[in-house]
Structures are given as structure tokens and as C-alpha cells.
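Every protein chain except one is present and positioned as in the full complex.
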Amino acid sequence: MVDPLIALLTGTGLILILLIIFIPQKGLISRLRRNKRNEKRVLIEDALKHLYSCEYNGVSCSIDSIAGKLSIASDDAAKLLANLEQHDLVKSHDEDIVLTPDGRSYALRIIRVHRLWEQYLADETSVGEKDWHFSAEEIEHKLSPAQADALAAQIGNPVFDPHGDPIPTSKGDILSKRGITLNSLMPDAYAHIIHIEDEPNAIYSQLVAEGLHVGMHVRMIEATKERIRFLANGEEVVLAPLFAKNINVTTVKGEPKIEGKFKTLSSLSIGEKGKVIGISTKCRGQQRRRLMDLGVVPGTEIEVEMKSVGGDPIAYRIRGATVALRKKQAERIFLEN
Amino acid sequence: MKQTEQNNEEILSLANNLRWDLGQGFHDQLMESIFANATTIAQRSVTTSKEKPLFSFDRALDRIVTSPVFGFPVMFIILAMVFWITVQGANIPSEFLASILINDIHPALKSFAGSIGTPLWLSGLLIDGAYLSMAWVVSVMLPPMAIFFPLFTLLEDFGYLPRVAFNMDNLYRRAGAHGKQALTMAMGFGCNAAGVVATRVIDSPRERLIAIITNNFSLCNGRWPTQILIATIFIGGVVPAELAGIVSAAAVVGIAVLGIVFSLVVSFGLSKTMLKGEASTFSLELPPYRPPRILRTLYTSLIDRTIIVLWRAVVFAVPAGMVIWLVANVTFGEESIAQVFINWVDPAALIIGLNGVIILAYIIAIPANEIVIPTVLMLTVLVAGLTGVGSGSGVMFDAGSASATGTILAAGGWTLLTGINLMLFSLLHNPCSTTIYTIYKETKSVKWTLVSTFLPIVMGIVVCFFVTQIWRLFAGA
Partner (left out) sequence: MNTNKLELNNCASCPVHNVGNLKKLGINMSDYDYVVALAGNPNTGKSTVFNNLTGLKQHTGNWPGKTVTRAEGGFEFNDSKFKIVDLPGTYSLLSASTDEEVARDFILFGQPDVTVIVADATRLERNLNLVLQVLEITDRAVLCLNLMDEARRNKIEVDVRTLSKDLGIPVIPTEARQNIGMQELLNSINEVASGKYICKPYRMKGKSKELNSAVEKLSQKIKLEYPNIPNSNWVALRLLEGDQSIIDAVRTGELGNIKEVKRAITEDELQSEDAV
């Protein structure tokens, strides 16, 4: 019989080794998979995407900006560009680099997959907001146009991604840029966030951390060169203009509802009633649809009926039915004051 | 024709453009307007009495079952009663069925087969193998299920179970699961396959998968007899006789509770790793209480749950019975296949505190946990070369009493450690084939079926390994 101490040590060691190899995300296997990324095709596709984004935003691109964007050396970027030109995907006049129609439709195909995937993650999964972009950066090089179409069909052929960007159709049509940047919003004007740029990530995570999201209403307080001050979430948010530039808004007439100014369903106690004014846009996908199917729509009166033994979930009377909701959900349902 | 196609495409592209104009709040607006219409219509035809009734049965009952003081005690009492009635009520019919199917019909079939000159191998394969395993499954499985499922269904019909889910959600939420998993787990104590089917009431994809994968940690009624027998022999055997009953019962309950703990821990782990990205929603409707219709419930729960589950178990048990007979009777040189296999896995099995017999029994008894103990006994007799006990090679049998079983197992080299490990392994091993098949039918995914099959068995091996080695380290045995 083996000495138990030796057996224990070997067993523990074996388990640790297996964990190191197989654990999701941080394990050796998933690392290996990720390292395979830097292939030539990926670089080509990323470069096309970058060129397209310059074109869409009406700024000019250079070899340096490509190099910076793809984190490669300028020499490599120049070689890449030559390669693209050879394949008739881009043309360069003097300093200007422009996409050919072929190059544009290639770029749009990649962008379509990217945005579809983000919408899929946002709508059909519980993957966190900050992980959407990275996941999409990988998937966009993997799905064929046919797979992209199947994905689109599965999630109801969305026309916007969760950041508010239009998703190109399978034929390559895309909605032109909408709205104005938050910086150019007049003081005291009400607006509706229609787009939050998800790159660079440092800025995006900051905006997410502030609780800003597409569909939200804001009111400008002041916009100077140093800072942009506005009302969102019922409180003041201050952003540097560099950050605010990444938010696109459309102005709204009248005085719309601003989130956070209102009390939430979770603030009611037993026996109290409230009238729904809206569901936070953070509650999305299946969960949002389910709530609305149950009758949680603006105008619905909800009464708190009873608490469970632990105090969460709580049962509410919604349009004649008793429905239990967790605290986290109730926090996302806004009521009239 | 061409024209039509073009028009169709035009319709679609117009739709697409309009969608871009409408923006993202479209679905919300639509739902709002439907409900606005619904409100208008309802207001015209529905009148609700303004004054609240002085006493509402529903409210009063809800106040008790969700009360912080009485809520859980009421739940434990009701569930304990259901289990008690099941265990007590199933004993007599189980023994009755066993005495008819195994003690009377089996020998009768054998002598009939002998009288018409059936070759020995054929009567062995069909009667000792196929028939006997089927008889075993039916007599052990049918009575408890025929009692447990109707009782459970009555509680369901009455509307109490959603309240249990409501109360338990707090705990299950922390484990990343849905409160209704408490019910599918409870159902799993009757039968894991039925528990897996019951997960249909969980409408959130992630939580449903969690409930399916962890259902196997509920000790199903095919495994209770194993637990009770082994606890009586080995755990009851080391304490003074007057305490034996209580201690062995506590050990069995301890294993069941350990199963619940494992299911919560695994739920938590799954929700944080493999199932992190799966969609998750929560909503739980609490229907009004309704008087259950007892006769109807008895009828439908028998048809819907008991018979279907039993049928599946029988379908899987018949070939397993044949395999059991074959491995014990087909020889490979001097020894039967069973002996060759057992000798081969014995060293590895001893490291995790089990033995080759147990491993082989669990492999060939995948179709039904009910036949594990009879198979173990048959194989032990075969391997240890005992004479005077059992009914011949390949014929499963019941030793009659716990002490007789204990004697056979002791002769097979079993110790207290083997007993403990068998109890753990019986809790933590792959689901039976009926359950595996049901998981596949419910998830329609090979991946999740494989995960649900191999996760518990890997856990079982790991747990038994550590228990054994730590035991040896301290007990030196």
C-alpha cells in the first residue's frame, strides 16, 4: 500500500496541475487559444475596421494611427498597408488612405459580426458590459457571413448594438452617423444618449462606472473646455471633454423623465402602492421582456404584498397577479413620486 | 415573378429603415400601448369590490407560510411528513412485490424453463439476468414512487410549492440558482429523472441548467436502501448496540444533507464559471391556493410521472441484467470477465478506499441504482469464492438481513472505511442511465449531458480519495 502522505501530496498536486491547465479564462488551454490571434488575417481585418471608423467619423487615417491602433511597429503597418493595396482593399492618395468599395464592404462585414455579437451578449446572456467588446473582438474574425445571418435571425435581427451603434445589414447598408457629441449640447437642454463609444476601453469603463448607458436622459448644466457638467441618474456627473466626446446624444424637446429622480419599487414597504414610470435600461434582454409581459409597463399600479422568509424576494401585486421579484429587479423599476 | 421578389425585398428594406428611425425603445412602446388598451377594456367590464374581505383564507395562509418564525418550520414539517409517509408506506408493498416477483415467480420461471428444456445459458441470460433485474427495479422503485409523486403533486396542485420556492429563493439566489431549484431537488429525492423533468418550471436558461446538473446530488430513492443498509452494517456496527439505530440513521441523513450542501456549492461554482454567460432571468408567480382534486391527482401523477419513469428504468434495467449475468458467466481463460476486471481495477480502487467489486457494480448498474447492492453481493460471493450463500454466479440476490449481508461483505474484505466510502460514492457518482437520457432530452445538448454525467463522478473519486488517505494517515490502517 502506498504511504498515505505521499498519496495525498500526489493527489493534491495532480488536481492543481489539472486546474492550471483547464480552468476557464486563466488556464493554459484558454491562454493558448487566445495567443493564436495575431494572425495576418486578423491584422488585415482590424486595419480595415480602423480605416472604416475613420471614414465614418470623418477624420483622416495615417500609417501611424494604424500602427497605434493595432499595436504594431510603423514598418509593419506600412507593409500591411501595401498588402491591403495589393488586394485592392484600400487606395492611398498622397497622405490620404481611403477604402475601396471592396474594402468598405469587407470592413462592414466584420463590423456587422462585431456588433451583432455585442447585441447577442447584451440581450441573450449574462456576460458583463465590460466584456462585450473583448469577446466581440475575437468572434468578429471567426464567424462567416452565413453564421452572422443565423445569429442575427436568432436574436431578432437587431438594427442597433447595445452601445447604440447601427448594425450594418447583410447587404452592407448602414445608418449614417446620428446625433451630436455631448460636448456640443447647449446648457439646460435635455437630451437622450444614443451612443457610447466602446473604444478606448479606459474611457469606456469610466463611462460605464458612472452608470451612463444608451437610452438614458440627461440635462446639460455647463460645458466648458475644462469640464462637462450634466445631470444624469438624478445627480450631477462631471466628465472631462475628452471623455464626453465619446457620448453621442440627440436633443429632446420638453422635459423628459430622468432616471434616478424617481423612487424605485424596492423602496416601498408592505401594503404600499406605486405607479410604474419605467424600467431602467440596464435591465435588458429576456429579463426586461419578461417583466413587461407580466405587466410592468408605465402606468401599471403595483402593490407590495408580502415578503419571503428571508426578506428577498418580495411578492408584488401586479395587474391582479402575485409575482415575486428579487430586490435587484425591484431596484430597476422606477415609480412616480 | 421577378417583380414580386423585388417588391418583397423592398418591403424588407423599408422595414429595416423604419427600424433605424424608430430607435431602440420600440418593443417598450408597443407593450405599453397594448397594456393601455387592456386597461381601458378591463375598466369597462371588470368591477372589483372595493371593501377588502374581513378574512381571506389565502392571505392568512400566506402570512403563516411566509412568516419569519413559522415559515421554515412549517416547510420542514410538511416535507418531513411527505418523506416519512413515503418510507413507511413503501415498505410493505415493496416487500410484497419482492416476495412475489423474486421469491415466487423467479424460481417458477426457472423450473418452467428447465422443464421445457431451455438451454442453461439462455435461461440464465433471460431469467437470471433480464427478468431478475427488472423485478428488482420494479419492487424497489415502484412503491415509493407511487406514494411520493402523488403526495408531491397534491402539494403542487394546492399551490404550496411555489411558496416554498419563494421562501427558499434567498438561499438559492446566493448560490446563483433559482428558488424553484429547491423543489426540483426535493423531487430528485424521489427520482432524479423526474427531478430533471421538473426543472421545466424554471424558465431562466442558466438557472435551469444549474438545476439539471446538480439534481443528481439529491439522494434518489434507488440509493436510499444502499445508504441505509451500509450505514446499519458498518456505522451501526461500531457503536454500542443501543445507539446503533440512531447513529446509523443520523449517518444516512448526514449523507443526504451533504448532498444538499454539494448541490449548493456546485451551483455556486457553475454559476461563476461554466455557466457565467448563460442568460438569467427571475420571475415567480404565486398562484392562489386551490383545493386539490385528489382522485384526479392520483390518477395523473401515476400516469405522468410514476409509470413513465418506471418504464424508462425497466427499459434500461433489462439489458443491464443481461450484462450482469454475462460478465459473471462468460469466462476468459480460467476466470470470468468479472473476476478479470475486478482484479485489474482493484489496486486503483483501493486508493480511493473502494474495491474492484464496487467499481464493477457501479459500472454495470448504471441503468438503476437499485441493483447495486444485489450486484455487489453476487460479485463478492463470486470473487471471494464463498460457498453456501447466494444463488449462483450472475444471479443477483438479497442476503435477507443486514447481518447476513455484513458477513458476506466482511468476507469480501470490507472495512468501516469501505462502508463510508461506498456511502459517499453512492451519493457522488454518475446519474443512472435513465437520468442521463432524460438530461439529454431536456437540454438537447451533448455538452451539458456529459458535464452532468462526469462532474459528480470526478467529485466522488476526489472526495473518496481524500477521505481514504487522510483516514489512513491518522488511523494508520
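In this document, chain identifiers A and B correspond to the written order of the chains, with residue numbering beginning at 1 in each.
In the analysis below, contacts are C-beta pairs under 8 Å (C-beta built on N, C-alpha and C of every residue); 3 or more make two chains touch, one makes a residue touch a chain.
All values derive from a computational prediction rather than experimental measurement.
Student: Just list which of the chains on display the missing one touches.
Tutor: The undisplayed chain, in the complete complex, is in contact with A, B.
Student: One chain isn't shown here. Among A:215, A:295 or A:310, which residue touches it?
Tutor: Of the listed residues, the one touching the omitted chain is A:295.
Student: Sort through B:301, B:405, B:452 or B:469 and give me the one touching the missing partner chain.
Tutor: Residue touching the chain left out of view: B:301.
Student: Thinking of the whole complex, not just what is shown, which of A:4, A:158 or A:274 touches the missing chain?
Tutor: Only one listed residue reaches the unshown chain, and that is A:158.
Student: Write down which of B:27, B:63, B:174 or B:272 is the residue touching the left-out chain.
Tutor: B:27
Student: Tell me where the left-out chain touches subunit A, residue by residue.
Tutor: Considering the whole complex, subunit A reaches the absent chain at 153-159, 286, 289-290, 292-295, 318-321.
Student: Can you list where subunit B touches the absent chain?
Tutor: On the side of subunit B, residues 4-5, 7-12, 14-15, 18-19, 21-22, 26-27, 29-31, 33-39, 41-42, 44-49, 53, 153, 156-159, 161-162, 200-201, 203, 285, 287-288, 290, 293, 296-297, 299-301, 303-305 touch the unshown chain.
We take it that only the chains that are shown with their structure count from here on.
Student: Which part of subunit A faces subunit B closely enough to touch in the complex?
Tutor: The contact residues of subunit A facing subunit B are 1-2, 4-5, 7-8, 11, 15, 23-24, 121, 124-127, 159-160, 164, 166, 169, 173, 175, 194, 214-215, 279, 285-287, 289-295, 297-300, 306-313, 315, 319, 321-326, 329.
Student: Note which residues of subunit B are touching subunit A in the complex, please.
Tutor: Touching subunit A from subunit B are residues 13, 16, 19-20, 23-25, 27-28, 31-32, 35-36, 39, 62-63, 66-68, 71-72, 166-167, 169-171, 173, 179, 203-204, 206, 273-274, 276-288, 350-351, 462, 465-466, 468-473.
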